[in-house]
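For this depiction, one protein chain was excluded, whereas all remaining protein chains were kept in their positions.
Showing chain A:
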Amino acid sequence: MDNVMLARMIFGTSIAFHIIFATLGVGITLMILVAEIMRIIRKDEDYGTLAKRWTKGVAILLGVAIPSGTIVAVMLSLLWPGFMEIVGQVIALPFQVEIFAFFLEALFLSIYIYAADRLSPTMRIVSVFFVALGATASAVLITNAHAWMNTPRGFDLVNGQVANVNPLAAVNNPSFYVTSLHVVGSAYMTGAFVLASVAAYKLFRGGLTEREVTYHRKGLTLSLAIGLIMSVYTMNNGHDTAIMLHEHIPVKLAAAEGLFETQANAPLAIMGTPDPEAGRVVGGIEIPGMLSWLATGSTDGVVRGLYDYPQDEWPPLFVHTLFNVMVGIGSALFGLAVIFWALWFFRRKTNKPYPKWLLAGLVASGPLAMIGIETGWIFSCTGRQPWTIYGIQRTSEAATNSGNLGMLFFLFVSLYVVLLVLTGLVMHYYFNRNPVSKELQIMS
(Lines give C-alpha, C1' and ligand atoms only; values in the text may rest on other atoms or scores of the structure.)
Protein backbone atom coordinates (compact mmCIF):
# COMPACT_ATOMS: atom_id res chain seq x y z
CA MET A 1 0.00 0.00 0.00
CA ASP A 2 1.37 3.44 -0.78
CA ASN A 3 2.32 6.04 1.74
CA VAL A 4 -0.48 8.46 0.99
CA MET A 5 -3.12 5.79 1.45
CA LEU A 6 -1.58 4.72 4.75
CA ALA A 7 -1.36 8.29 5.97
CA ARG A 8 -5.05 8.78 5.09
CA MET A 9 -5.98 5.64 6.95
CA ILE A 10 -4.03 6.56 10.06
CA PHE A 11 -5.37 10.09 10.12
CA GLY A 12 -8.94 9.15 9.28
CA THR A 13 -9.09 6.51 12.01
CA SER A 14 -7.49 8.79 14.58
CA ILE A 15 -9.82 11.65 13.98
CA ALA A 16 -12.86 9.40 13.74
CA PHE A 17 -11.89 8.15 17.18
CA HIS A 18 -11.32 11.63 18.59
CA ILE A 19 -14.63 12.92 17.28
CA ILE A 20 -16.63 10.42 19.32
CA PHE A 21 -15.30 11.81 22.58
CA ALA A 22 -14.95 15.38 21.43
CA THR A 23 -18.54 15.65 20.20
CA LEU A 24 -19.86 14.24 23.44
CA GLY A 25 -17.59 16.61 25.33
CA VAL A 26 -19.24 19.51 23.53
CA GLY A 27 -22.80 18.18 23.65
CA ILE A 28 -22.96 16.84 27.19
CA THR A 29 -21.31 19.88 28.80
CA LEU A 30 -24.14 21.95 27.35
CA MET A 31 -26.63 19.53 28.91
CA ILE A 32 -24.87 19.84 32.28
CA LEU A 33 -25.14 23.60 32.09
CA VAL A 34 -28.84 23.34 31.23
CA ALA A 35 -29.41 20.95 34.14
CA GLU A 36 -27.58 23.24 36.59
CA ILE A 37 -29.78 26.12 35.44
CA MET A 38 -32.98 24.05 35.68
CA ARG A 39 -32.01 23.10 39.19
CA ILE A 40 -32.08 26.74 40.18
CA ILE A 41 -35.23 27.62 38.23
CA ARG A 42 -37.25 24.63 39.40
CA LYS A 43 -35.58 24.41 42.83
CA ASP A 44 -35.42 20.68 42.18
CA GLU A 45 -32.39 18.74 43.41
CA ASP A 46 -33.02 15.98 40.86
CA TYR A 47 -31.54 18.24 38.22
CA GLY A 48 -28.48 18.65 40.43
CA THR A 49 -28.19 14.88 40.56
CA LEU A 50 -28.49 14.69 36.77
CA ALA A 51 -25.76 17.30 36.40
CA LYS A 52 -23.53 15.48 38.85
CA ARG A 53 -23.85 12.13 37.12
CA TRP A 54 -23.45 13.56 33.64
CA THR A 55 -20.31 15.34 34.85
CA LYS A 56 -18.91 12.02 35.99
CA GLY A 57 -19.44 10.64 32.51
CA VAL A 58 -18.03 13.70 30.79
CA ALA A 59 -14.91 13.61 32.95
CA ILE A 60 -14.20 10.12 31.69
CA LEU A 61 -14.97 11.05 28.08
CA LEU A 62 -12.83 14.18 28.10
CA GLY A 63 -10.04 12.16 29.63
CA VAL A 64 -9.93 10.34 26.31
CA ALA A 65 -10.81 13.38 24.17
CA ILE A 66 -7.77 15.30 25.39
CA PRO A 67 -5.03 12.78 24.57
CA SER A 68 -6.73 11.71 21.33
CA GLY A 69 -6.95 15.37 20.34
CA THR A 70 -3.28 15.74 21.13
CA ILE A 71 -2.67 12.80 18.81
CA VAL A 72 -4.53 14.33 15.87
CA ALA A 73 -2.96 17.74 16.38
CA VAL A 74 0.57 16.34 16.34
CA MET A 75 -0.25 13.89 13.55
CA LEU A 76 -1.37 16.75 11.38
CA SER A 77 2.26 17.90 11.29
CA LEU A 78 3.68 14.39 11.14
CA LEU A 79 1.51 13.00 8.35
CA TRP A 80 0.71 16.13 6.33
CA PRO A 81 3.87 18.27 6.44
CA GLY A 82 3.10 19.80 3.03
CA PHE A 83 -0.32 20.87 4.26
CA MET A 84 1.00 22.26 7.53
CA GLU A 85 3.56 24.39 5.72
CA ILE A 86 0.67 26.28 4.16
CA VAL A 87 -1.46 26.18 7.31
CA GLY A 88 1.36 27.73 9.34
CA GLN A 89 1.58 30.66 6.97
CA VAL A 90 -2.10 31.21 6.26
CA ILE A 91 -4.51 29.75 8.81
CA ALA A 92 -2.54 29.45 12.03
CA LEU A 93 -4.88 31.76 13.95
CA PRO A 94 -7.72 29.35 14.77
CA PHE A 95 -5.22 26.75 15.92
CA GLN A 96 -3.62 29.30 18.17
CA VAL A 97 -6.84 30.66 19.63
CA GLU A 98 -8.03 27.10 20.13
CA ILE A 99 -5.21 26.56 22.60
CA PHE A 100 -6.74 29.19 24.83
CA ALA A 101 -10.12 27.51 24.55
CA PHE A 102 -8.45 24.27 25.65
CA PHE A 103 -6.83 26.00 28.60
CA LEU A 104 -10.15 27.48 29.59
CA GLU A 105 -11.84 24.12 29.39
CA ALA A 106 -9.09 22.13 31.12
CA LEU A 107 -8.70 24.62 33.96
CA PHE A 108 -12.40 24.99 34.67
CA LEU A 109 -13.03 21.30 34.27
CA SER A 110 -10.43 20.50 36.91
CA ILE A 111 -11.94 23.14 39.12
CA TYR A 112 -15.50 21.88 38.58
CA ILE A 113 -14.52 18.28 39.24
CA TYR A 114 -11.85 18.39 41.90
CA ALA A 115 -13.01 21.45 43.80
CA ALA A 116 -16.78 21.06 43.46
CA ASP A 117 -17.29 20.75 47.21
CA ARG A 118 -15.46 24.02 47.79
CA LEU A 119 -17.41 26.11 45.26
CA SER A 120 -20.55 28.14 45.86
CA PRO A 121 -23.56 27.32 43.63
CA THR A 122 -22.93 30.42 41.52
CA MET A 123 -19.27 29.57 41.06
CA ARG A 124 -20.33 26.06 40.00
CA ILE A 125 -22.51 27.48 37.26
CA VAL A 126 -19.76 29.86 36.23
CA SER A 127 -17.31 26.95 36.05
CA VAL A 128 -19.59 24.73 33.94
CA PHE A 129 -20.38 27.68 31.77
CA PHE A 130 -16.70 28.14 30.96
CA VAL A 131 -16.25 24.41 30.38
CA ALA A 132 -19.14 24.48 27.89
CA LEU A 133 -17.85 27.68 26.33
CA GLY A 134 -14.35 26.23 25.96
CA ALA A 135 -15.67 23.04 24.37
CA THR A 136 -17.93 24.84 21.92
CA ALA A 137 -15.18 27.29 21.06
CA SER A 138 -12.77 24.43 20.30
CA ALA A 139 -15.33 22.96 17.92
CA VAL A 140 -15.90 26.29 16.17
CA LEU A 141 -12.21 27.05 15.87
CA ILE A 142 -11.15 23.71 14.48
CA THR A 143 -14.06 23.87 12.07
CA ASN A 144 -12.70 27.19 10.94
CA ALA A 145 -9.57 25.43 9.68
CA HIS A 146 -11.71 22.71 8.15
CA ALA A 147 -13.96 25.23 6.39
CA TRP A 148 -10.89 26.97 5.02
CA MET A 149 -9.74 23.66 3.52
CA ASN A 150 -13.05 23.52 1.66
CA THR A 151 -13.15 27.16 0.61
CA PRO A 152 -9.56 28.41 0.89
CA ARG A 153 -9.06 32.18 0.90
CA GLY A 154 -6.46 34.69 1.98
CA PHE A 155 -3.38 33.71 -0.07
CA ASP A 156 -2.04 32.92 -3.50
CA LEU A 157 0.23 30.13 -4.53
CA VAL A 158 2.94 31.54 -6.80
CA ASN A 159 5.33 28.89 -8.14
CA GLY A 160 4.52 26.67 -5.22
CA GLN A 161 5.30 29.45 -2.74
CA VAL A 162 2.70 31.09 -0.52
CA ALA A 163 2.27 34.79 -1.30
CA ASN A 164 -0.06 37.74 -0.59
CA VAL A 165 -1.11 36.34 2.75
CA ASN A 166 -4.16 37.80 4.46
CA PRO A 167 -4.84 35.70 7.56
CA LEU A 168 -8.08 37.47 8.43
CA ALA A 169 -9.52 36.77 4.98
CA ALA A 170 -8.53 33.13 5.51
CA VAL A 171 -10.36 32.98 8.84
CA ASN A 172 -13.33 34.75 7.32
CA ASN A 173 -13.76 32.22 4.51
CA PRO A 174 -17.24 31.84 3.00
CA SER A 175 -18.14 28.41 4.41
CA PHE A 176 -17.03 29.12 7.97
CA TYR A 177 -20.24 30.43 9.52
CA VAL A 178 -22.64 27.93 8.08
CA THR A 179 -20.31 24.98 8.65
CA SER A 180 -19.44 25.80 12.23
CA LEU A 181 -23.09 26.35 13.09
CA HIS A 182 -23.86 22.94 11.63
CA VAL A 183 -21.04 21.31 13.59
CA VAL A 184 -22.04 22.89 16.89
CA GLY A 185 -25.75 22.25 16.35
CA SER A 186 -25.17 18.61 15.50
CA ALA A 187 -22.86 18.18 18.51
CA TYR A 188 -25.50 19.58 20.88
CA MET A 189 -28.05 17.37 19.22
CA THR A 190 -25.87 14.32 19.67
CA GLY A 191 -25.15 15.06 23.33
CA ALA A 192 -28.88 15.40 23.97
CA PHE A 193 -29.87 12.19 22.17
CA VAL A 194 -27.11 10.17 23.84
CA LEU A 195 -28.40 11.20 27.26
CA ALA A 196 -31.97 10.54 26.13
CA SER A 197 -30.78 7.07 25.12
CA VAL A 198 -29.48 6.38 28.60
CA ALA A 199 -32.69 7.51 30.31
CA ALA A 200 -34.85 5.64 27.79
CA TYR A 201 -32.82 2.50 28.39
CA LYS A 202 -33.44 2.65 32.13
CA LEU A 203 -37.17 3.16 31.60
CA PHE A 204 -37.29 0.47 28.94
CA ARG A 205 -35.62 -2.13 31.14
CA GLY A 206 -38.02 -1.37 33.98
CA GLY A 207 -37.80 -2.65 37.54
CA LEU A 208 -37.46 0.89 38.88
CA THR A 209 -38.98 2.43 41.98
CA GLU A 210 -41.49 5.26 41.61
CA ARG A 211 -38.78 7.69 42.66
CA GLU A 212 -36.32 6.46 40.04
CA VAL A 213 -38.96 6.63 37.31
CA THR A 214 -39.60 10.31 38.10
CA TYR A 215 -35.89 10.97 38.04
CA HIS A 216 -35.28 9.29 34.68
CA ARG A 217 -38.34 10.96 33.17
CA LYS A 218 -36.87 14.33 34.05
CA GLY A 219 -33.64 13.32 32.35
CA LEU A 220 -35.56 12.13 29.29
CA THR A 221 -37.72 15.21 28.86
CA LEU A 222 -34.85 17.61 29.43
CA SER A 223 -32.69 15.79 26.85
CA LEU A 224 -35.47 15.58 24.31
CA ALA A 225 -36.34 19.26 24.71
CA ILE A 226 -32.80 20.16 23.67
CA GLY A 227 -32.82 17.26 21.19
CA LEU A 228 -35.92 18.55 19.41
CA ILE A 229 -34.69 22.13 19.20
CA MET A 230 -31.30 21.07 17.95
CA SER A 231 -32.61 18.61 15.37
CA VAL A 232 -34.90 21.21 13.83
CA TYR A 233 -31.99 23.58 13.81
CA THR A 234 -29.51 21.06 12.37
CA MET A 235 -31.83 20.08 9.52
CA ASN A 236 -32.51 23.65 8.63
CA ASN A 237 -28.89 24.61 8.80
CA GLY A 238 -27.85 21.43 6.93
CA HIS A 239 -29.97 22.73 4.08
CA ASP A 240 -27.95 25.97 4.15
CA THR A 241 -24.78 23.91 4.15
CA ALA A 242 -25.91 22.13 1.02
CA ILE A 243 -26.58 25.51 -0.62
CA MET A 244 -23.07 26.54 0.37
CA LEU A 245 -21.76 23.43 -1.43
CA HIS A 246 -23.83 24.32 -4.47
CA GLU A 247 -22.24 27.75 -4.56
CA HIS A 248 -18.65 26.94 -3.70
CA ILE A 249 -17.90 23.24 -4.16
CA PRO A 250 -20.43 21.97 -6.69
CA VAL A 251 -18.43 18.83 -7.40
CA LYS A 252 -18.94 17.70 -3.79
CA LEU A 253 -22.66 18.26 -3.97
CA ALA A 254 -22.77 16.39 -7.27
CA ALA A 255 -20.99 13.42 -5.69
CA ALA A 256 -23.24 13.58 -2.63
CA GLU A 257 -26.31 13.38 -4.84
CA GLY A 258 -24.89 11.16 -7.55
CA LEU A 259 -25.66 13.79 -10.18
CA PHE A 260 -23.69 13.31 -13.40
CA GLU A 261 -25.29 15.62 -15.97
CA THR A 262 -25.43 19.35 -15.33
CA GLN A 263 -29.14 20.13 -15.53
CA ALA A 264 -32.11 22.21 -14.53
CA ASN A 265 -34.88 20.31 -12.79
CA ALA A 266 -32.28 18.03 -11.17
CA PRO A 267 -33.75 15.08 -9.24
CA LEU A 268 -32.95 14.21 -5.63
CA ALA A 269 -31.70 10.63 -5.43
CA ILE A 270 -32.26 8.74 -2.20
CA MET A 271 -30.02 5.72 -1.56
CA GLY A 272 -28.97 3.59 -4.56
CA THR A 273 -25.50 3.55 -6.15
CA PRO A 274 -24.18 6.24 -8.48
CA ASP A 275 -23.13 4.58 -11.73
CA PRO A 276 -20.72 6.62 -13.88
CA GLU A 277 -21.39 4.44 -16.94
CA ALA A 278 -25.14 4.91 -16.77
CA GLY A 279 -24.73 8.51 -15.71
CA ARG A 280 -27.30 8.19 -12.95
CA VAL A 281 -28.05 6.61 -9.59
CA VAL A 282 -29.22 3.03 -9.95
CA GLY A 283 -31.48 1.31 -7.46
CA GLY A 284 -32.52 4.46 -5.61
CA ILE A 285 -35.64 6.58 -5.40
CA GLU A 286 -35.64 9.75 -7.49
CA ILE A 287 -37.74 12.80 -6.72
CA PRO A 288 -37.77 14.94 -9.86
CA GLY A 289 -36.79 18.59 -9.52
CA MET A 290 -36.21 18.27 -5.81
CA LEU A 291 -32.43 18.79 -5.85
CA SER A 292 -32.72 21.93 -7.97
CA TRP A 293 -35.36 23.18 -5.61
CA LEU A 294 -33.25 22.45 -2.48
CA ALA A 295 -30.07 23.94 -3.89
CA THR A 296 -31.41 26.97 -5.73
CA GLY A 297 -34.91 27.53 -4.41
CA SER A 298 -36.56 26.77 -7.74
CA THR A 299 -37.02 23.61 -9.79
CA ASP A 300 -35.62 25.49 -12.79
CA GLY A 301 -32.28 26.08 -11.08
CA VAL A 302 -29.26 24.54 -12.77
CA VAL A 303 -27.17 22.16 -10.67
CA ARG A 304 -23.74 21.14 -11.90
CA GLY A 305 -22.97 17.46 -12.43
CA LEU A 306 -19.83 15.35 -12.19
CA TYR A 307 -19.30 15.19 -15.97
CA ASP A 308 -18.31 18.87 -15.82
CA TYR A 309 -15.14 17.85 -14.02
CA PRO A 310 -12.21 15.69 -15.10
CA GLN A 311 -12.66 12.26 -13.59
CA ASP A 312 -9.45 12.51 -11.55
CA GLU A 313 -11.07 15.35 -9.62
CA TRP A 314 -14.11 13.33 -8.59
CA PRO A 315 -14.43 12.35 -4.97
CA PRO A 316 -15.05 8.64 -4.36
CA LEU A 317 -18.70 8.01 -5.24
CA PHE A 318 -19.58 6.16 -2.03
CA VAL A 319 -19.89 9.57 -0.35
CA HIS A 320 -23.44 9.48 -1.73
CA THR A 321 -24.27 6.79 0.80
CA LEU A 322 -22.56 8.63 3.65
CA PHE A 323 -24.55 11.75 2.84
CA ASN A 324 -27.82 9.82 2.68
CA VAL A 325 -27.15 8.17 6.02
CA MET A 326 -26.51 11.52 7.69
CA VAL A 327 -29.63 13.13 6.26
CA GLY A 328 -31.69 10.03 6.97
CA ILE A 329 -30.60 9.97 10.58
CA GLY A 330 -31.31 13.68 10.94
CA SER A 331 -34.86 13.18 9.71
CA ALA A 332 -35.44 10.05 11.80
CA LEU A 333 -34.29 11.68 15.02
CA PHE A 334 -36.41 14.72 14.36
CA GLY A 335 -39.38 12.38 13.83
CA LEU A 336 -38.72 10.53 17.08
CA ALA A 337 -38.51 13.74 19.06
CA VAL A 338 -41.76 15.00 17.53
CA ILE A 339 -43.58 11.76 18.37
CA PHE A 340 -42.30 11.90 21.90
CA TRP A 341 -43.54 15.44 22.47
CA ALA A 342 -46.88 14.76 20.83
CA LEU A 343 -47.40 11.81 23.19
CA TRP A 344 -46.21 13.86 26.10
CA PHE A 345 -48.72 16.58 25.26
CA PHE A 346 -51.70 14.28 24.95
CA ARG A 347 -50.87 12.33 28.07
CA ARG A 348 -49.72 15.16 30.30
CA LYS A 349 -52.76 14.78 32.61
CA THR A 350 -52.27 11.05 33.08
CA ASN A 351 -49.16 9.34 34.36
CA LYS A 352 -49.03 6.44 31.93
CA PRO A 353 -45.63 4.97 31.13
CA TYR A 354 -44.23 5.65 27.68
CA PRO A 355 -44.92 2.91 25.13
CA LYS A 356 -42.14 0.36 24.74
CA TRP A 357 -41.70 0.92 21.01
CA LEU A 358 -41.06 4.62 21.54
CA LEU A 359 -38.56 3.91 24.29
CA ALA A 360 -36.84 1.35 22.07
CA GLY A 361 -36.54 3.95 19.32
CA LEU A 362 -35.13 6.44 21.78
CA VAL A 363 -32.57 3.92 23.04
CA ALA A 364 -31.30 3.74 19.46
CA SER A 365 -31.28 7.51 19.02
CA GLY A 366 -27.94 8.19 20.75
CA PRO A 367 -25.90 5.69 18.73
CA LEU A 368 -27.70 6.87 15.58
CA ALA A 369 -26.73 10.48 16.25
CA MET A 370 -23.13 9.36 16.68
CA ILE A 371 -23.31 7.59 13.32
CA GLY A 372 -24.65 10.83 11.87
CA ILE A 373 -21.60 12.68 13.15
CA GLU A 374 -19.19 10.09 11.79
CA THR A 375 -20.79 9.80 8.37
CA GLY A 376 -21.14 13.57 8.12
CA TRP A 377 -17.47 14.14 8.83
CA ILE A 378 -16.21 11.35 6.65
CA PHE A 379 -18.46 12.65 3.89
CA SER A 380 -17.05 16.12 4.31
CA CYS A 381 -13.37 15.06 4.36
CA THR A 382 -13.55 12.27 1.79
CA GLY A 383 -15.85 14.34 -0.40
CA ARG A 384 -13.03 16.87 -0.64
CA GLN A 385 -10.74 14.30 -2.24
CA PRO A 386 -8.50 14.37 -4.20
CA TRP A 387 -7.86 17.76 -2.65
CA THR A 388 -6.61 18.53 0.83
CA ILE A 389 -6.96 22.25 0.20
CA TYR A 390 -9.75 22.42 -2.34
CA GLY A 391 -8.45 23.37 -5.77
CA ILE A 392 -4.97 24.16 -4.44
CA GLN A 393 -3.18 21.24 -2.86
CA ARG A 394 -3.73 17.59 -3.63
CA THR A 395 -3.66 15.06 -0.83
CA SER A 396 -0.64 13.37 -2.42
CA GLU A 397 1.28 16.66 -2.24
CA ALA A 398 0.39 17.14 1.40
CA ALA A 399 1.49 13.73 2.63
CA THR A 400 4.69 12.74 4.41
CA ASN A 401 7.24 10.61 2.63
CA SER A 402 8.42 8.88 5.77
CA GLY A 403 8.50 5.09 6.00
CA ASN A 404 7.19 3.04 8.95
CA LEU A 405 3.58 4.10 8.52
CA GLY A 406 2.26 0.54 8.36
CA MET A 407 3.52 -0.24 11.82
CA LEU A 408 2.10 3.00 13.20
CA PHE A 409 -1.32 2.29 11.71
CA PHE A 410 -1.41 -1.03 13.49
CA LEU A 411 -0.19 0.51 16.75
CA PHE A 412 -2.81 3.24 16.81
CA VAL A 413 -5.74 1.13 15.71
CA SER A 414 -5.07 -1.32 18.51
CA LEU A 415 -4.78 1.57 20.95
CA TYR A 416 -8.19 2.89 19.89
CA VAL A 417 -9.85 -0.49 20.16
CA VAL A 418 -8.45 -1.03 23.64
CA LEU A 419 -9.47 2.44 24.79
CA LEU A 420 -12.99 2.11 23.41
CA VAL A 421 -13.47 -1.17 25.27
CA LEU A 422 -11.87 0.08 28.48
CA THR A 423 -13.82 3.34 28.48
CA GLY A 424 -17.03 1.38 28.07
CA LEU A 425 -16.07 -0.94 30.91
CA VAL A 426 -15.10 1.91 33.21
CA MET A 427 -18.40 3.69 32.59
CA HIS A 428 -20.35 0.49 33.14
CA TYR A 429 -18.48 -0.37 36.30
CA TYR A 430 -18.69 3.12 37.76
CA PHE A 431 -22.40 3.63 37.18
CA ASN A 432 -23.21 0.11 38.39
CA ARG A 433 -21.25 0.68 41.55
CA ASN A 434 -22.91 4.03 42.17
CA PRO A 435 -26.53 3.55 41.08
CA VAL A 436 -28.73 6.61 41.10
CA SER A 437 -31.00 4.96 43.67
CA LYS A 438 -28.24 5.49 46.24
CA GLU A 439 -27.98 9.19 45.49
CA LEU A 440 -31.73 9.66 45.48
CA GLN A 441 -31.98 7.96 48.87
CA ILE A 442 -29.31 10.15 50.42
CA MET A 443 -31.23 13.20 49.27
CA SER A 444 -34.62 12.29 50.65
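The working rule: a contact is a pair of C-beta atoms (placed from the backbone, for glycine too) under 8 Å apart; a residue touches a chain by one contact, two chains touch by 3 or more; residues count from 1.
Just so it is clear, contacts and distances are computed from a predicted model.
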| item | value |
| --- | --- |
| Hidden chain of the complex, named as in its UniProt record, picked from "Fe-S cluster assembly protein SufB", "Membrane protein", "1,2-phenylacetyl-CoA epoxidase subunit B" or "ATP-binding cassette domain-containing protein" | "Membrane protein" |
| Hidden partner chain, touching residue among A:A16, A:A106, A:I229 or A:I270 | A:A106 |
| Touch with the omitted chain, as defined above, among A:P167, A:G272, A:G289 or A:P386 | A:P167 |
| Touching residue (missing chain; options A:A16, A:I37 or A:A92) | A:A92 |
| Residue among A:V4, A:I20, A:A51 or A:V64 touching the omitted chain | A:V64 |
| Residues of chain A (touch criterion as defined above) contacting the omitted chain | 56, 59-60, 62-64, 66-71, 73-75, 77-79, 81-82, 84-90, 92-93, 95-100, 102-104, 106-111, 114-115, 118, 162, 165-168, 400-404, 408, 411-412, 415, 419, 422-423, 426, 429-430, 433 |
